[in-house]
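Below you'll find the structure I mean.
One protein chain omitted, others in place.
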Amino acid sequence: MADENWKPKILAIICNWCSYAGADLAGGSRIQYPPDIRAIRVMCTGRVDPLFILKAFQDGADGVLVSGCHFGDCHYLEGNYKAAKRMFLLKNVLKNIGFDDKRLRMTFVSASEGAKWAKVIEDVVKTVKDLGPSPFNELAR
Amino acid sequence: MSENNKHQYAFFLGCVAPNRYPGIEAAAIKTSEKLGIKLLPLKGASCCPAPGAFGSIDLNIWYAMAARNLVLAEQMGMDIALICNGCYKSIWEVNHKLKHNDELRDGVNEVLAEIDMEYKGSIDVWHLAELYYDPKIVGVDRVAESVTRPLTGVKVGVHYGCHLMKPQKDRHFGDTENPMWLDELVAALGAEPVQYRNKMQCCGAGGGVRGYDLAHALDITNEKMINLQEVGADALTEVCPFCQLQFDRGQLEIHDKFGITWGLPILHYNELLGLAQGMSPDELGLDLHAVDVEPFLRKIQ
Amino acid sequence: MAEVKKNEEPRIGVFVCHCGTNIAGSVDIKSVVEYAKKLPNVAVADDYQYMCSTPGQNKIVEAIKEHNLTGIVVAACSPRLHEPTFRGATKMGGLNPFRFEMANIREQNSWVHMHQPEEATAKAKDAIRIAVAKAALLEDLIPKSVPVEKAALVVGGGVGGMQAALDLANAGITTYLVEKNPTIGGRMSQLDKTFPTLDCSQCILTPKMVDVYRNENIKLMTYTEVEAVEGYIGNFDVTLRKKARGVLTTEEAEARGYVGGGCNGCGDCEGVCPVIKPNPFEVGMAPRKAIYIYHPQVSPLLYTVDFDACVKCGLCVDICGDKKAVDLNATDEFVKIKVGTAILATGYDIFPIEQKTEWGYKRYDNVITSLEFERLICASGPTGGHLVRPSDGETPKRIGFVLCAGSRDNTGVGKPYCSRFCCMYSLKHAHQIIEKIPGAVPYIFYMDIRSFGKMYEEFYYRIQNEGAKFIRGRVANILEDPVTKNLHVNAEDTLLGRPVDVEVDLVVLAAAIQPSAETERTRRLFGVSCSQDGWLLEAHPKLNPCGTTTAGVYLAGVCQGPKDIPDTVAQAEGAASAASIPIHLGEVELEPYFAQCIEEKCAGCGMCVNLCPYQALSLVEKDGRKVMQVTEAKCKGCGTCGGFCPGGAIWMQHFATPQIIAQIDAFLLGGEQ
Partner (left out) sequence: MAVKKDYKDQKLAEKLRDRKYYVSDTNPEFLKEVEKIGQTAAHMCFQCGTCTGSCPSAPRSSYRIRLFMRKAVLGLEEEALTDPDLWLCTTCYTCTDRCPRDLAPTDAIMAMRNIAARRDIIPRNFLQTVQLIYKTGHGVPNNDTNRAARKKLGLDAEPETTHKYPEYLPGIRKILDHYGLKERADRILAEGE
C-alpha cells in the first residue's frame, strides 16, 4: 500500500470539445475533486499518439488518463473511436510487458458532464493511489 | 410430472400463516407441487422479524434477525420462497441490502459470529406469487392449466399489498399505481378480477399501526371495504397473511368498534388457487376464517 | 513546408491573473510568479488583477516590446473563454497570435480545489511550466481565409425557425427553410390563445407563415428532412431528403409539362379518399384522410399523401383530373444545397405523461394533456371550441389543472428541469374556461407559480381575481369514479396542511416537454453537443446563447431549452443575426491547425489517408516517390492522422509532436533552472 502522503503524478490528455469543456463545467459548478491531475489539451483524442503515453510512463507518470467525447458525439466524427481502439491495443501491450494497464484509462465525458468529470478524476486518482508509484519512477530520475 | 422437482425452494413460513391461517401453508405446499415447485422446510426459522416493529426500534436488529433466517437457507444451499409480503420486506430487502452494502454486511456478520453463523449472500428470495407469474418458472398459462374447478361467476378484488412491490425503485415488479399481474393470475383461475377505487391503498395494518392504534388501522381497512363494495366484489384476495388478518379479523373488529358489518370473504391467493385446483374448503382450513367464506363458495358456478 | 522550427533563443513572458479572488483566493500568486521567473526560457513574469482587462492586456503588449519576447503564456481562466482575447494582445504586441499558450488555473484549478491552497498553487506552477515548454516551441501560423457561401439553412419551421428565416431573408440572404411536416407553423399553430396578451395564436402566426411563403429569399422546403451534412463554416454541403409527397406543386407540374396543373388546394381529393386516420395536428382527436392537409391555414396550401395509410385506390387521381397533381408513384428525392451557416430550430415534444401512472393519463378518459386542451378550446379545433369531457361529451364545470406534471421531477420517470411555460399557459387555460363556461371553476394544483416574464405576474393577479382556485400542493394521485367517470384529485393543500380530495369533471395535465424526436439525429449531423437532458448545448450559457461549439451552426428556440414564444422569437432573431455575420463578411478565418506532411520522413504508406474522416489527405508522386499531401481547406485539424503516423511524418500545426512531448517532459521531468 502506498503511503498516505504520496502524491501521484497523473497526466490527462483531453479533447477540446467534450472533456475539456466538461472539466471547465466542473470548475464553473465548483465541484471539488482531487488535485493530482495535470491536463494537456488536444483538439481530439484522435491526436493522441500511443507514443505520448509511453513517453509519459517512461518519464515516471504514475497514471495517464485520456478523455474524449462519447461515441457518436466526436466533433470530428470518429476520432474518439480511433483513440479508443489505440488505447485498447496499448493497454494490451502494457499488460504484456508486465505493466499494470490500470494505470492507463480512457473515459468519455461530454461538455455537459461536469459532475462526471469530477467522478472520473476521483476514480482515477484512487486507482493510481491504490497501485502506488509507477515501477518506472526510479528509472525516470 | 418429470419436471416436478425442477424448482426447489426453502419455504419460509413467517408467523401469521402457520400460526393463524395454516390453510395457507397447506395450500401453498400442495398447489405449488402441482405447478412444479417443491417447498422444503426451512428448519428453525423465526419471525422474519416484523419489519414494522423491529425496523422502527432499530434497523440493525432487524438486519441481524433477518440475516439469521437467510443464513439457514444458505446452509441448505437453496433460494427462499415465501408467502407473505411482510416477510418479503424483511427477508428479500435485508438480503438485497446486505448484498450491496459491505458496511452493513460486516456489522451483521459481527453479531452473527456470536452464534457461529456467517451471512454470505449466496441465495435469492422470492415470493411464491412472483414465481407463479414468471413464465420461466411457472407462468400464467400453466397456472390456468392446473385449474380443475374454474372459479367462474365470481368477482374478486385484488389487494397487492405494499411491502411486496414498494418502494418500486428497489424492487422488480414495475408499476405500483395500477399493476395487473396478480389480476392476471386471478383471471387464470376463472374468476373475474374486479377493478376498484384506490386498488393500491394499504390494508392499514403495517408499520406497527395495527397494534399502536387499532381504530386508525381499521378505518383504513374500512375504506377499502367501501371501495370493494362499490364494484360488487364477492371476495378479496391477497398474497399476505398479515393483510389477510387485517381484512378478515379486522371485519369483526370493524363490526365491534364501528357497528358496520361487511361480510366480505378474504382469501389468500394460495387458498383461491387451492380451490381452483380442486382442494376442498376443509383441506384449506377456510373454516378458520373470521368471515364466512361460504357465500363466496356458493356463488361459484 | 513546415519544418521543426526552433526559435533561436525562446524568450517567454508569463502573466498570471488573479481574477479578483477567483484565482488568488486559492493560488498563491506571488509564489507562482517567482517560480515562473526561474523556469527555462522565461524572460519575464508578471501578474495582474484582471489580465483580460485593458491594462492587463497592455502589460502583454508592452512586455513583448520591452523584453523582445518570442512567446506568451497567460495563466488565467479557460482558453475556451479568453484565448481569443490574449491572442489579440499578442498580435497587438507585434507577435504572431499563435505564439500564445494559456494555462488554465481557474476552471481546472482554483475553482475545483478551493480549500487546498497548497495543492492548487503547486498545480498552477506545473500548469505554467507545461505551458512555457509548449510556448518555447510555438511557431508562426497564418490562418486560412475561406469564402462563405451566401446562403443559410434553417432546420425547423416552427415560429423560431420561421423568424430566423425571415430575418436572414430580409437581410438579403438566400435561406433554405426545411420542415419535416407538410406545413410550417410548428407547435404555435396548435395553440389557441397566447399568454399574457390572449392574442389568438393562429391570427398572429398566419401572417408570418404567409410572409415566409412569399419571401423571395426563402426557399421553403416542407416535408423535407436533413439527410447528411458535410463541410465547415462557410461551406456546408447539405443533402436534403424531400419525402415523397405524392402531390405536385404548380411548378413541379409545369416541369412535367402539365401547364396549369398542380395542386391548388381545392380538397376534392380529400373528399373522395376512403382512408381515415387520426390527425396528429389535432392530437389524434379528429380524423384525417390518407391525402390530407393538417388544417385550413397550412402553408404551403398543398395536399400530402400519407403513403403508410394510402391504399392506392386512385380515386384522388381521378377526381384531380387535368390538374394531374396527384402522383401515387412518387418516391423520396434528394437535393444537395450549399450554405455558409445553419440554424437549428427543432423544437420540442410532449413528454409521454402516461408514464407517470399515478395520474392515469390514457387510463382515465377524462384526463387530458394541455395540448389536447388547446385543441378542444380552439374554435377551429375538433369540437369547434366547445370544451367537452372525452367520456360523455358533457361540458365540464370543475376542471383540475396539474402543474409540474413530469417537470421538476427527479424520479427518473419525468424531467428534472422546469418546463418553463406550463404555469403561464395553465393560468391562460383557467381564464379561458371561466370566460367560456358559465360557473366553471378551475382548480390549479401548483408547487410554485413561476410568472417571471413581462406582464406575467400581472396576468397571475388577473386570473386569481377572476376566481381560479389555487391549491399549493403537488398532485399525489388521481382516482376515477367508476360510475360517473369524475376524477378525484388527491393532494395536500400544503398551506392548509390538510389532504384534499377535489372532485372534478376533467383534469388537464401540464405535461413536461422534451427535445423533439428529430433533435438527437439532427444534432449529430451538425456535430452539436447536447446537455444531459438532451437539449442542444449553446456555446456559452450567458455570453453566447445562440452559438454552438461547431462554427457556423446556431440555435433558435426550444431545441436549446424550454422557452415561451417571446423568448423563442428573441433567440431566433439573435441566431439569425449571428448566422448572417460570416455571410456578410464574405469570408471566415479557419484556425490554422492543419496537418502538414514532413516529406523527408513520409514513407508513403497511405495509412493516414484512410484515417482522415474528411478525405483531406491523398498520396501524390513527388521526386519519384509517393508522399502524402494535405488539402488544407478540407482538413479540420483533429490530428487523427498525426496520432497514428508510424514514421512521425505528420506535423500537426499548433499540436505538433515535439510540442506535446515537451509538455509531457515539462510536467514529469521539468523544473526550475
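By letter and in written order, the chains are A, B and C; residue numbering begins at 1 in each of them.
Please note the rule applied: a residue touches a chain if its C-beta (ideal position, glycine included) is under 8 Å from a C-beta of that chain, and two chains touch if they have at least 3 such contacts.
Fair warning: this is a prediction, and the values are worked out from it, not measured in the lab.
Engineer: For the chain omitted from this view, which of the shown chains does it touch?
Structural biologist: B, C
Engineer: Touching the absent chain in the whole complex: find that residue among C:116, C:477 or C:544.
Structural biologist: In the complete complex, the chain left out is touched by residue C:477.
Engineer: Specify the residue from the set C:494, C:610 or C:631 that touches the hidden chain.
Structural biologist: C:494
Engineer: Tell me, which residues in chain B touch the chain that this view leaves out?
Structural biologist: 11, 13, 15-16, 18-20, 22-23, 25-26, 41-47, 49-61, 64-65, 68, 111-112, 114-115, 117, 162-163, 166-169, 176-177, 200-202, 204-209, 211-213, 216-217, 219-220, 223, 282-285, 288
Engineer: Which residue numbers on chain C touch the omitted chain?
Structural biologist: Residues 358, 404, 408-412, 414, 447, 472-477, 490-494, 497, 499-501 of chain C touch the chain absent from view.
Here is the rule we go by: only the chains that are shown with their structure count from here on.
Engineer: Could you let me know which interface, A-C or B-C, is made of more C-beta pairs in contact?
Structural biologist: A-C
Engineer: Rounded to the nearest whole Å, what is the centre-to-centre distance of chain B and chain C, using the mean of the C-alpha atoms as each centre?
Structural biologist: 52
Engineer: Hunt down the residues of chain A that sit against at least two other chains at once, touch-wise.
Structural biologist: Residue numbers touching two or more other chains: none in chain A.
Engineer: Which residues, counting only chain C, touch chain A once they are in their complex?
Structural biologist: Chain C residues touching chain A: 78-80, 104, 106-109, 111-116, 119-120, 122-123, 126-127, 130, 524, 527, 529-532, 537, 549-550, 593, 611, 613-614, 636-640, 642-644, 652, 655, 657, 660-661, 663-665, 667-669.
Engineer: Chain C touches which residues of chain A in the complex?
Structural biologist: Where chain A meets chain C, its residues are 9, 11, 16-18, 20-21, 23-24, 26-28, 30-33, 35, 38-44, 46-49, 51-52, 55-56, 59-61, 72-73, 75-79, 82-83, 86, 110-113, 118, 140.
Engineer: Applying the document's contact rule, which stretches of chain C touch chain B when the two form their complex?
Structural biologist: Residues 357-358, 360, 363, 411-412, 477, 479-482 of chain C touch chain B in their complex.
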